[in-house]
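Here the complex is missing one protein chain, while the rest keep their positions.
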Amino acid sequence: MKVPPRFVPGRGPFPTMIDNFLILFDAPVFAVQLLIDGLLVGALFALVAYGMALVWGVMNIINIAQGEFVIMGGYVALTVANVGIPIVFGLPLAFIVLFFAGWLVFRIVICRVVDQDLFTSILATFGISILLQQLMNQIFTADVRTLESGLGMWFVLDNMVTISQIKVVTFVVALAFGAAIIMFMKTSRLGQSIRATAQNARAARIMGINTDRVYAFTYALNAAICGAAGALVVMTWLVHPFGGLAYTVRSFMIVVIAGLGNFPAVVAAGIGLGALENYAGFMLGTEFQMAFIFGLLVAILVWRNFRLKKQRMVLK
Amino acid sequence: MSMLQVSNASKSFGGVLANRDISIEVPEGKIIGLIGPNGSGKTTLFNSIVGYHPLDSGSVRFQGSEISKMIVPQIARLGLLRTFQQTRIYGKMTCVQNMQISIPHRNTNIGHMFAKLPPEVMEKADHLLDFVGLFSKRKLLAGDLSFGQQKLLEFAMALMNDPKLLLLDEPTAGINPTLINGLIDRLKRANADFGITLLVIEHNMRVIMNLAEHIYCLAHGELLAEGNPESVQNDQRVIDAYLGAH
Partner (left out) sequence: MTRNRKYVFYGLIFVLALAAPFLAPDYQTQLAFLWLMILFALTWDIMGGQMGYNSFGNVVFFGIGMYTTAVTQRNLYFEVEQYVSVSGLVDAVTPSQYVTGMFLGMGAGAILAVFIAFILGIGILGLRGHYFAICTLGLTIAAGETAGGIDYIGGGSGMVAPVFPLALGEKGIFFYYVLMTLAVMTFVVFQRLYSSQFGLAINAIRDDEDKAEAMGLHTTRYKAVAWCASAFFLGAAGGATGNLVGFIDPLDVAFAGSTFGVWMVLMAILGGKGTMWGPVIGAAVFHITQELFWTYLFGWQRVALGALIVIIVVFFPKGIMGFLHHHWPQLFGQTVDEASSSEREGKA
């Protein structure tokens, strides 16, 4: 159980970092490979971030359980495949299951913290996040899981660069899915009342919109979006019960950079983050990739605050 | 000698020009009024003076030194203080605590941070709470007071800070009309007894005519008129601005 510390003298993270950096110059195809992988990942990040921006904008809640919904979606898709249903149905089923899960979470917990201060809702959703993590850990064990799509690879640039077909499919599906959600928000009656509630909940209530139902639907829709993204995640990478927080933090970063309700900017930030993360993982070593993501969050917030301070303002 | 001198101050938000080329002057020891219809840029000017946002152009000089690049607490420590239109007090602290923490922070060092408050501070807090008529409420949470009482508390907190110049943003808004005369009296006493120069934004014409010795009138972000209360009151442009004529 107890593992003694391993210590190899003279091997810090820095020499490898420089080596890896030089590889990128010696073999530019590596850089291309990293870029492509990053871009394909980024669309998924953008999708999850869009859901977070939706809930944040409409209900003024920062949903820390965002990542757990993603992971749950992954497990739904996995279970569906294990039962023997074709994996194409994984995404719609994850969407539906998570929609109801989100609705349930809203009715039990979120509806009680909607009108309270932000920290209460952050802490409440953090609690939900821990609860869901542990629940998934009990049900699915802590193993890393993935779902084989059965699709192959494309080899380009003299077979130096590989493009996984499932990642391309995922990328396209994620963007199409995002576009569908936006169309829904723009054109449907419900979408319009969501946007009206986001702008001024009190006015919306006076105009006869049932804001409570709008909130419930928004939260459920967000969970469903995350679930769909999770179904794609499990096919392209992997899921494990404790992997959710990274998705939450990525979404938060993307929203902080892109702002609420600006979808092109969200996509751009998502794809940028995906690429950056891949480069960082390569240069610092994969053991520092998570550290990089969370460190980047701190850096972005501090940097934005310094910028605002020049205008005698603060981020709040 | 002028205590505060704003010259050619301009400030816009996006495309909206909130202040254009405004110059005002507040001489030491006087009570100066600032009036204007809603949205004429009075509060923006206040915010520019005390450092809430940068000026696009122009300068703000306080007691001869330029302050337009300083940040809020630095300016406050120079002795230039403001109260808020939407009254701001420390809601979960008692009135006395609100007063105690409002002592001037001009020459404080690290040692003062951990020192207990000297008895003079308590004495002064009680005295000023008495001055605004809140002595009996001094042990209540400030957040439990009525809006008018909070306004008085905020005023008392400002006095506690020993400012040289106090910028008051609508001190009588939301105060029971029967108490307004008392408040005017207190503002005048603060000016005469404590030697605090006042710059007052006010909508209530009766109050400002009674209080100020010199009045500036803003409209659409520009300085429309200035002069003593009678001349401003009878200025046709001011009357037009208030009645909505253009």
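Read from first to last, the chains carry the letters A and B; within each, the first residue is number 1.
Operating definition for what follows: a residue touches a chain if its C-beta (ideal position, glycine included) is under 8 Å from a C-beta of that chain, and two chains touch if they have at least 3 such contacts.
Because the structure is a prediction, the values reported are computed rather than measured.
J.: Can you work out which residue in A:Val32, A:Ile87, A:Leu104 or A:Ile130 touches the chain that's missing from view?
T.: Answer from the full complex: A:Ile130 touches the omitted chain.
J.: Which of B:Ser102, B:Asn191 or B:Asn204 touches the chain that is not shown?
T.: Once the missing chain is taken into account, the touching residue is B:Ser102.
J.: Decide which residue listed in A:Leu35, A:Ile87 or A:Val109 touches the omitted chain of the complex.
T.: For the chain that is not drawn, the touching residue is A:Val109.
J.: At which residues does chain A meet the chain that is not included here?
T.: 2-9, 11-13, 62, 109, 112-113, 116, 118-120, 122-124, 126-135, 137-138, 245, 249, 252, 256, 285, 287-288, 290-291, 294-295, 297-298, 301-302, 305-306, 309, 314-316
J.: What residues on chain B make contact with the chain left out of this view?
T.: Listed in rising order, the touching residues are 50, 72-73, 76-77, 81-82, 84, 88-94, 97, 100-102, 104-106, 108, 110, 112-117, 126, 130, 133, 135-141, 157, 161.
By our rule, only the chains that are shown with their structure count from here on.
J.: Can you check how far apart chain A and chain B are, centre to centre, with Cα atoms defining each centre and the answer in Å?
T.: Between these chains, centre-to-centre, one finds 47 Å.
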